[in-house]
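In what follows, a single structure is set out as structure tokens and then discussed.
A single protein chain has been removed from this complex, and every other one stays in its place.
By written order: A and B. Residues from 1 in each chain.
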Amino acid sequence: MVNTDWVIPLDYLNRLDGNTNSCGDLVRIGIVTVSDRASKGEYLDEGGPAILEFFKAGINSPAEVYYSCIPDEMTEIKSELTRFADDLGCSVIVTTGGTGPADRDVTPDATVAVCERILDGFGEQMRAISLQYVPTAILSRQVGGTRGKCLIFNLPGRPKAIRETIDEIWRAVPYCVDLIGGPYIDMNDDVCDAFRPKDARRR
Amino acid sequence: MVNTDWVIPLDYLNRLDGNTNSCGDLVRIGIVTVSDRASKGEYLDEGGPAILEFFKAGINSPAEVYYSCIPDEMTEIKSELTRFADDLGCSVIVTTGGTGPADRDVTPDATVAVCERILDGFGEQMRAISLQYVPTAILSRQVGGTRGKCLIFNLPGRPKAIRETIDEIWRAVPYCVDLIGGPYIDMNDDVCDAFRPKDARRR
Partner (left out) sequence: MVNTDWVIPLDYLNRLDGNTNSCGDLVRIGIVTVSDRASKGEYLDEGGPAILEFFKAGINSPAEVYYSCIPDEMTEIKSELTRFADDLGCSVIVTTGGTGPADRDVTPDATVAVCERILDGFGEQMRAISLQYVPTAILSRQVGGTRGKCLIFNLPGRPKAIRETIDEIWRAVPYCVDLIGGPYIDMNDDVCDAFRPKDARRR
């Protein structure tokens, strides 16, 4: 069931060297997979690796990508998001899993709880993107928001849906991180054509 | 003004037999029409019957459809939604009427008050659908959410707008009810092509 060809095990800290000629700064990013079963080892997490693949292909700047796989528990998700943002200094944290309407799905609730501000556009556009593929996209409670200088948002659980979403949404992320006072994230335009107003561009 | 050809009076309990070969379970559904004037008998409720027509044409499973027509009063709407969900065991409640910006429009407020979780995608997509027809769709405050094992959402007031909305939105409802622990709702694909992931399908 799991396509182990591309499911690479993730380390706690994954270093991406970036391109030597990048105009970007070092950025710390968190990936938090939320899944009762993956966190118990009942199956391999496919979401986390799909996200890391995007970062490997798309980010030109050097990056440190922290990873964690935890159960669908409100308290654990909140404390992991807080730790990644406040202690590890992540400028962006993306989660995968736990965004549906089922009882055990609490990722958006934990995200709202740790964010100081909600950016409604993230949830809206992620649902709008997924709605092009499945009508049940409206059931997702995905949100995005900021905690200090860290942007946090919830991706879907399935690798295919993750890439449909992150490849598009991330176009707004580097400029968002600029605006909240974080490092300049330089992207590979071929993978992700990120937008900044002219006066905010380094190249 | 009222087209009495298709406005059928609704009973308190409307039984739909369903198709004998349906793979679905018995489902209880509530229709709550919210209207000061219809509840006083000043005109015939057209919204409730339009919704029941959709259920008659679209649902293959046996169903019990409860109906009620009440004034635009916060307290009454809250208590009716609570009664339908908790006492009658409805897995889905749809309302019609009272979602605009006027003072007397309080249906979304009552819905938010009785729901434990809001599913923003419902409001977003219902407005996006109606926006294809009228620019004033952005004035609607329609919401959707869950109360225990019951999904509640607000439809527009006009029969035409109801059908434009429910025919599309309902494609996500059966799987939502699965996820919150309710009965399997089997739909007539010709009327409503509901989506479930493969591993959640009975047929």
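Just so we're on the same page, a residue touches a chain if its C-beta (ideal position, glycine included) is under 8 Å from a C-beta of that chain, and two chains touch if they have at least 3 such contacts.
Just so it is clear, the structure is predicted and the values come from calculations on it, not from any experiment.
**Q** Kindly state which of the options B:42, B:87 or B:103 is in contact with the chain not pictured.
**A** Touches the omitted chain: B:103.
**Q** Taking the entire complex into account, which one of B:13, B:57 or B:138 touches the absent chain?
**A** B:138
**Q** So which bits of chain B touch the chain we can't see?
**A** So the residues of chain B touching the unseen chain are 100-103, 120, 123-124, 127-128, 131, 134-141.
**Q** Under the stated touch rule, tell me which residues of chain A contact the chain that is not displayed.
**A** Per the touch rule, chain A residues meeting the hidden chain are 117-122, 124-125, 128, 144, 146, 151, 168-169, 171-172, 175-176, 179-181, 194-196.
Basically, only the chains that are shown with their structure count from here on.
**Q** When the C-alpha atoms of chain A and chain B are each averaged to a single point, how far apart are the two points in Å?
**A** Here chain A and chain B have centroids separated by 34 Å.
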